[in-house]
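Removed from the display is one protein chain of the complex; every other protein chain stays in position.
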Amino acid sequence: MWYKNIMNLLRTIKISRKQLSAHKVRTALALLGIVVGVSAVIIMISIGTGAQREVLSKIEEMGTNLIIVNAAEVQRSPGRMQARGTVTTLTVQDAEVVEREIPYVITAVPVQSRRMQVRSGNLTSSVLVVGTTPAFQDVRNFRVQAGSFFDEHDDIAMRRVAVIGAGVYRSLFGGQNMIGETIRIGNVPFEIIGVMESKGVDLDGVDQDDQIFIPIRTALRRVFNLSYINNIYVQAQHQNVMDVAAERIREILRERHRLIAQDRPDDFTIHPQLELLDAQRETTDTFTMLIGSIAGVSLFVGGIGILAIMLISVRERVNEIGLRMAVGARRKDVLTQFLLEASMLSLGGGIAGIVFGIAGSIVVGIATAWATSVSVYSVLLAFVFSVAIGLFFGVYPARKASLLDPIEALRSE
Amino acid sequence: MNNKLIEAINISKIYGRGVDTSVTALDNVSLEIHEGEFIAIMGASGSGKSTLMNILGCLDKPTGGTLIQDNVEVSKLGDEELAAVRNKKIGFVFQSFNLLARTNALENVELPLLYSDRSNITDLAQKALDSVGLSDRMHHLPNELSGGQQQRVAIARALVNDPEIVFADEPTGNLDSRSGMEIMSLLQKLNAQGRTIVVVTHEKDIAQYAGRIIQITDGKITSDKKNINKISAEETMATMTETEAAHENR
Partner (left out) sequence: MKTGRMMKIAFVGLGRNKLRTFLMMVGVVIGITALTIVVAAALGAQERIIERVKQFGYETLMVRAGGEVERGAMGGGEVTTLRIEDAEAIKDEVGLVVEVAPFNRRGRSDVVYQDKSANSPLFGVTPEWSTVWNWHVARGDFISDRDIEQLARVCVIGPTVQRDLFGDANPIGEMIRVGSVPFEIIGVMEERGISAGGGDMDNRVFIPLSTFMRRVANVDYIYGIRILLGSIRDVDTAVEEITALLRERHNLAPGVPDDFTVRSAEEVQAMVEGMLGTFNILLVLVAGISLIAGGIVVANIMLISVNERRREIGLRKAVGARKKDITTQFLFEATAVTLTGGVIGIILGGVGALLLETITQTPTAISWVSVAVGVVFSALVGIIAGMQPAKRAAALPPVEALHG
């Protein structure tokens, strides 16, 4: 019995295949419809994702994964108000430990800065002098436009080398070549080894080009004569681990500053980049909606396209259904045939659509230099949806035709 | 003898190009059709009879030979002029009726007029439908008409431009014998009114209603003679009715 069933099925498959290849144009067009439906959805979603990443990366470059640890500025002791000013407990070693001990942290950069008079020739300017480490460039995404930044050896050797901001360059040197020139910070002579790119004012309206960068150890020992720092810039691996990272930083600093035993309040504050994170979250939300909308519309459109093509191509064949039934095909036979035809079309078209969709996404990714990616989810969604519609609208009209009187079906036009 | 309507000289039609793959459908066929004739072109399936009709009716072009119609060499005409010839001088009736779906009888009959310069379209179409006895079915859609009625609409459509000649390709092929007889009777009536009619058929019985029978075999005319035993379709129908009545009486 089962043997006969399989033979029947095989025969129907053969009929379906013959039918499909006998009507090459019709088959090609229906196939094309499904291919376009599936690949459009995949490409659209991958473009949306690529654009999202691109836009988010622009915000990220501003420092969304940046946590700033500030040394506390007030010591509140009720009644008395003497211990004013910056606490002296935050050190370069704190930064090193944070970087070494916390897995979510890529780098931790110590910073001590102070506004000072800077002199070159007979020109002076009041400039923010920033002592830091080479990793500052990465953490703040702030690069040199000429010369080079100082390196770790400069720091360890406490060399008197300075990298000047674009504003300082403009005002003190008026665009002259100044690499190798000497600049006096306070009264200490420094050799200029680089000029930073121009960044303009930050979110607070503070001019970021009005700065001079020197190695932190040089700064502490030779310029400021201090042993403590006022900030640590911490770069977390990802904005998702910001909370965990902040909590770990707090634990480590409390332990290092011996605040745990006496249960004293923090002598530092930890700040994420609220504004940036907020903008980033809103951007992510907006894009999620956008991608969802685009995907929804593409699916819908692809679905209707497939539906229309299936309807037309089955409608065209009502005659054929009548003929098959007239020569003795049962309704079941007709249905099986159309189901098989629709399956072959939908599956073939779906698979081709996936291939085209992935290829298209790759092409778009290369052309735009965006990080487009094809998600398994979008592929599945497009495939399942399109194949389901192709199957349904390939079989439903055929079923309707098979319910007709063969004579009527034959006569229909 | 009456006016010569169509003269075919050494018409041939070859399908395909290669030496091995080409098929000769018509092989140097010559014939004349005169005004007022009722001709049956007879032959087995594949004999080339339909090809001959299509060429005579300007639906298809011969690959060789000359076709003269009304002293015009139509085999040299371009597409435009051929369309005009089909529109004004020729009417067609097909085996499968070929009526436009979802279009009522009147509008189907109007179709050729749409491509002519005539303006009183509806009047002419009504008259044509009247002449085939369907004035009461003017607003019916094809699928609301019986096969015989559909074919009569098709005949009205063929007549509406008052053509010199009507070609009918197996006009009874899709009909039961009674409806077929009605169609043949209608064609005979039209012929009696002076219309030239050419019927293509593979049935000897049908050919017997024509005044001249041309036999085609393998693309060649094998016989072309006057039908001396021409039967009246009307009479056949009368006997059919008698037979049916006899059956019922029994």
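Before moving on, here are some points about what is shown:
Just so it is clear, A and B label the chains in written order, and each chain counts residues from 1 on its own.
Everything below uses one rule, namely that a contact is a pair of C-beta atoms (placed from the backbone, for glycine too) under 8 Å apart; a residue touches a chain by one contact, two chains touch by 3 or more.
Here the structure is a predicted model, which is why all the values come from computation and not from measurement.
Contacts of the undisplayed chain with visible chains (whole complex): A, B.
Among A:134, A:215, A:305 or A:322, only A:305 touches the chain that is left out of the view.
In the complete complex, the hidden chain is touched by one of A:10, A:297, A:366 or A:380, namely A:297.
Screening A:177, A:240 or A:368 for touch with the missing chain picks out A:368. Residue A:125 is the one among A:89, A:107 or A:125 that touches the chain not shown. Within the complete assembly, residues 54, 59-61, 79-80, 83-84, 86-88, 92, 94, 98, 100-103, 107, 111-112, 114-116, 157, 161 of chain B touch the chain that is not shown.
Of the residues in chain A, those that touch the hidden partner chain are 25-26, 29, 32-33, 36-37, 40, 43-44, 47-48, 51, 54-55, 58-59, 61-63, 66, 68, 70, 73-74, 76, 78-79, 81, 84-85, 111, 117, 119, 122-126, 140, 167-168, 170-172, 198-210, 230-231, 233, 269, 271-276, 279, 282-283, 286-287, 289-290, 292-294, 297-298, 300-302, 304-305, 308-309, 311-313, 315-316, 364, 368, 370.
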